[in-house]
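Step one of this worksheet: look at the structure below.
Omission of a single protein chain aside, the complex is shown with its protein chains in their original locations.
The chains carry the letters A and B, assigned in the order they are written, with residues numbered from 1 in each.
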Amino acid sequence: MKIKNKGLWITLFTMPCMLLFALVYAAPIVTVFYTSLCNYTTFSSPEFTGLKNFMTIFADESFRISIKNTLVWVLLQSTFHVTLGLAMALVLRRKPKGWQVVRTAYMIPNIIPTAATGVMFTLLLNPSFGVIKPLWEKLGLDMSRVPNLFGNSRYAFWTVTLTWILYSGFNTIIFLAEMGAIDKEIYEAARVDGAKPWQVDRYITLPLMKNIFGTCVTLASVAMVSQFDIIYMTTKGGPGSSTLNLPIYLYKAATLENNYGKANAVGVVQIVIGITLVLLIQRLFMTRAGEEDGR
Amino acid sequence: MKKKTVSRFFSAVLTGVMVLSLTACGNSAGSGTETGSESVAAGESTGQEAEDSSGDKIVLDVINYHVGTDYAAEYYTYLFEAFQQTEEGKNVEFHFEEIPTTDAFNQKIKLLISSGDLPDIVFNGGNNITELAARSGKVADLTPYFEEDPEWKALFDETSLEFNTVDGKIYGVPVSKEISYIYYNKELFAQAGIEAPEVSYATWEEFFEACDKLKAAGIIPVGMDTADSGWLTNLWMSALIGTDGEAGNTWMNSMYPTDFNTPEVEAAAETIQRMFQEYTTADAVGGKYDPMATHFFNGEVAMFPNGPWMIPDFSETEKAPEGFYDKVGIMLMPGKGMEMVPTPGDMVGASEEEKIRAAVAFLKFETKPENQIKALEMTGLQPVSNDLEIPSELTQSDPLMAQVLEIQNQAEVTYGQNQAYWYQNTIDTFSTELPELAYGNITPGEFCEKLSESAKKNQE
Partner (left out) sequence: MKKTPQGIIYAAKTAKYIFMLFFTLIAVAPILWAGISSFKTYAEINSSALSFPSSFRLDNYRAAFQYAPIARYFCNSVIIVGLSVLVTVALVAMCAYIISRFRFKLKTLIVLLISASLMLPAQAISQPLFAIFQKLHIFDTKLGLIIVYSAMGIPMSFFVMVSYYKTISTALEESAYIDGASFLQTFGYIILPLAKPGLVTIALLQFINTWNEFYFALMLTSGDSARTVPIALNYYMGTFANNYSALFAAVVMTVLPTIILFIVLQKQVVESLTAGAVKG
């Protein structure tokens, strides 16, 4: 493309965004990276100590567990969760009866304040008066062993996962918007050729979703790397370290141990993991798109 | 032109937002004037007045977390207003910032300690705030003000003041004392055919015998929890350690312990494990305070450890069934033990002499014997001073509260509890590892090791 003053437009269009961005993020990014190398607590101002904070956290078993939990959640979210959103979008795309209701309803869990969601789930799954006990009774299982879903480390991880993994309305909306952008004539042509609905989805819609799928996977992964609120409201990382992830570990280092240097070291690890994921996912979806073009 | 297209797009978004904000805010403005929060209105008006008349008035910044559903919200509304009626307070205006919940309050105070200015009067939400604030140099040394007014100083005992002293200087004015013991349900005890002791069970063996009898009668003996710091379980555990001989008592009365692998603590952890497995509700593990309290209110649990601030709840029909107040009895922990800790005191963040004086005047007003009694009546906060005369009406209007005041004199052993004495992160470890202990995933010894490990993280 030949555009007059290309450089000027690039600057003009990216500048406002980057300026706002710099105002909010520039100082914090520098602070986080610098102080992660310092002995820095509520009591003392930053004092350079090299990699000491990183050695401390990597020697800590619960930190390693928190990395593991974070990654498992990333994996679950970027596969199951995003696919669920895509499936819902594929269903709603054809505008079956009541599709608008479903689309709106499916977004509701994302609008409810986390504080309320947290309280709700803990009460709902309470082993003595929640939904589990009557369910257990119906199934005729041993009543003395009603599972304590948030309290027992055997179930806590999956219970916490359950509070978000099914609510994929976010992705559905994104996919729907992208599907709306597909040229209707392609569908028309396919219909005339007698393609079955699943064939249309498989050979026309899905390939065109590759890009946005990558974006959704990126967003889902990143959201999981920094997932905090709902864990804090329900288990605070426990029992033991069963639901501990990086942000909770960081929060505890900052507010309970008052050790900002250590907290920011965790922050750096979190950023590095996040960026690696973003680059990895983009590479993954980019090359695939490229292969297809080559055929 | 280009603008047109863009504006056409945004007009959609804008209309949405505007329509909503107009209708919503129109409605809410109406209801706001009718039923709007009183304390907020008060805060606002004082704030504005303060600016108008700052010439001759002293304006004190206060961050108040006793708002909303806080147990002491009403009392503090009263206190601020009453202070402004006094000689020392008539020239003082308060400028409030409200922060609901202690948790949020503490976060904000920590932020202000590390990168801002503290308010003129700094309420104390625990969390080792006293030490953090003192070391930051952003709160005033109150020692000279205590020295210059011996009568005021005499209101506090040695322990209370020492608890608020950092490096030999007093920074906090303690406003109350915290005590706790056991509430029991007389009806359930009768059902199980056992009689509660006058003051306390002589030993833990007797206590657990009673638990067995309750259990045999199909009654769950004790209330326990693990979430949000495991308050109830903490009270049981502190009692177990604190009543376990000289060594246990000394341990439970020391600040910031780092060695949890002592025989007394391990033994207590073992007992706690047994209590979870045999004597409490199914939802105790992972449970929060509120559902546990409701178990007690509903007569599903026979014994519940807590302090006097719970007494008003017994007669609140929102929470407890009618007539519940009369079913509640009070006893000390086995071996006449009682948890008792001084509270972290309120501090002064002002730096100008004039403001410091005004803030100290408020704190003096807050700790006046009359107000200590008032606080007791309104919130259940125990007076920090020891020999206050308790009005006789109280015995009539609130016999349980009167009994609390009476029974605490019979305590033979007193000890602290973890929220006051342990490191923040160790309390958190306690709360997250308790379920593991309860389900037998770790042994009591391992449990104590985790606590030691976490406590040691605080030492440079």
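The rule we apply is simple: a residue touches a chain if its C-beta (ideal position, glycine included) is under 8 Å from a C-beta of that chain, and two chains touch if they have at least 3 such contacts.
In this text, all values refer to a predicted model and were calculated from it rather than measured experimentally.
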| item | value |
| --- | --- |
| Chains in view touching the one left out | A, B |
| Selected from B:Thr294, B:Ser315 or B:Thr443 as touching the chain missing from the view | B:Thr294 |
| Footprint left on chain B by the chain that the document does not show | 1-6, 9-10, 12-21, 24-25, 27-29, 31-32, 35-38, 40, 43-44, 47, 63, 67-71, 73, 97-102, 104, 107-108, 111, 114-116, 289-291, 293-295, 297-298, 309-310, 318-321 |
| In chain A, positions touching the absent partner | 1-7, 9-10, 13-14, 16-18, 20-21, 23-25, 27-29, 31-32, 87-88, 91-92, 96, 98-117, 119-120, 123-124, 126, 129-131, 134, 166-167, 169-170, 173-174, 176-178, 180-184, 194, 196, 208, 211-212, 214-215, 218-219, 222, 225-226, 228-229, 247, 250-251, 254-255, 263-264, 266-267, 270-271, 273-275, 278-279 |
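Heads up, the rule we're going with is that only the chains that are shown with their structure count from here on.
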| item | value |
| --- | --- |
| Approximate Å spacing (C-alpha centroids) for the pair chain A, chain B | 36 |
| Complex interface listing, chain A residues touching chain B | 39, 42-43, 122-123, 126-129, 146, 148, 150-154, 156, 235-241, 252, 255-260 |
| Contacting residues of chain B [partner chain A, same complex] | 106-107, 110, 113-114, 128, 132, 135-136, 226-228, 281-283, 285-288, 291, 295, 423-425, 428, 431-436, 438-439, 441-442, 457-458, 460 |
